[in-house]
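Notes to accompany the following structure.
The complex is shown incomplete by one protein chain, all other protein chains being positioned as in the whole.
As written, the chains take the letters A and B, and residue 1 is the first residue of each chain.
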Amino acid sequence: MDIDWAQVFSWMPLLKCFIVGGLICIVGQILIDKTKLTPARILVIFVTTGAILGGLGIYQYLVDFAGAGATVPLTGFGYNLAKGAIEGVKEMGIIGAFTGGVKAAAGGIAAAIFFGYLASLISKPKMKKQ
Amino acid sequence: MGTNKNPLETKEGYQNYVDQKSPNSPIWKNCFNAFWVGGLICTIGQIISNICKQRGFDIATSGTIVSIILIGIAAFLTGLNIFNKIGKFAGAGSLVPITGFANSIVSPAMEYKSEGYVMGVGGKMFTVAGPVLVFGISASILIGIIYMIFNTQSITLV
Partner (left out) sequence: MKKIGKQTIQFDTPPTILDCASIVGPKEAQGPLAKYFDQTLDDEFWGEKTWEKAESKIIKETVNTLISKSGIAIDEIDCCFAGDLLNQCISSSFGLRELNVPFFGVFGACSTFVESMSLGAICTESFAEHVLCATSSHFCSAEKQFRFPLELGNQRPPTSQWTVTGAGSCILSKSGQGPFITTITPGKIIDMGIKDGNNMGAAMAPAFADTLVTHFLDTGRNPSYYDAIISGDLGYIGKEIVIDILASQGYNIKSNYNDCGVLIFDKAKQDTHAGGSGCGCCGSVFSGYFFKQLQEKKIKKMLLIATGALMNSTSSQQGETIPGIAHAISIEL
């Protein structure tokens, strides 16, 4: 199957994605600089916010508008978990609430664990030069 | 003697004095860097996603492929001791996208290798990212349950 590169690089969706993704990161940066929150706390805030906005159906609008600009930030990870849980409930009721979220995010979680283990096998931490 | 006010008179006074004495982070510069690096990472994700769509994958699978590729890249750069330099420059720009999640799993795995593969790498891998999964997954389960309760009472939420 041939890839239509003009479609892949059509600039309007990419621009929307760039701007929305960048703006979400600015929110994170303001939290870092103004609140002295640790990185772990900021990631938790993002994933939880994403899950709640996803559950309320609000985040879906952002995803429709900006694509990866909304799904790549961790809010998108939360949205994905919430969406998965809701779909799980639709399919199989209460059990789906437990399996749906992790199922939807399984690829990312498994990849992070696997690559993390792999990196620790072959690489060693180094001093920050700066 | 004693021309200036003593900053140590009260704890509140000292905290205010310290806040005013301490330099702030260069927030405009940081936000600018976070914006374009974060935007760029998302755009790379969008391009991957577009290619996936052309190849005939559905949206959910495309999203998973994007996550896996970005996580793989972030893990690779962390292993090469490069990601921390990007993070220092971009701040939230590389932390907030899924790359930051990957980095927060890979970096303790590497750091605690010296304590062995089981308790070090395995045990400490989630010291930074663990809370993300705990809160993310818990929130999703709660949302699923709430959705179910509302739906059985035929109130449509989504």
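Going forward, contacts are C-beta pairs under 8 Å (C-beta built on N, C-alpha and C of every residue); 3 or more make two chains touch, one makes a residue touch a chain.
Computed from a prediction, not measured in an experiment: that's the story for all the values here.
Contact with the omitted chain, checked across B:Gly39, B:Gly87 or B:Pro131, is made by B:Gly87. Interface note: of B:Thr43, B:Ser62 or B:Ser107, the residue touching the hidden chain in the full complex is B:Ser107. For chain B, the residues in touch with the chain missing from this view are 1-8, 11-12, 14-15, 17-18, 21-26, 30, 78, 81, 83-88, 90-91, 94-95, 100, 103-104, 106-108, 110-112, 114, 127-128. Interface residues of chain A with the unshown chain, by the touch rule above, are 32-33, 36, 39, 125-128, 130.
FYI, only the chains that are shown with their structure count from here on.
Centre-to-centre separation of chain A and chain B, using mean CA positions: 9 Å.
On the chain A side of its complex with chain B, the touching residues are 1, 3-4, 7-10, 13-14, 17-34, 39-44, 46-48, 50-52, 54-57, 60, 66-69, 71-78, 80-82, 84-86, 88-89, 93-94, 96-98, 100-102, 104-109, 111-113, 115-120, 122-126, 128-130. Of all residues in chain B, those touching chain A in their complex are 24-25, 27, 30-31, 34-43, 45-51, 54-56, 60, 63-68, 70-72, 75-76, 78-81, 84-85, 88, 90-93, 95-98, 100-102, 104-107, 109-111, 113, 117, 121-122, 125, 128-129, 131-133, 135-137, 139-141, 143-148, 151, 157-158.
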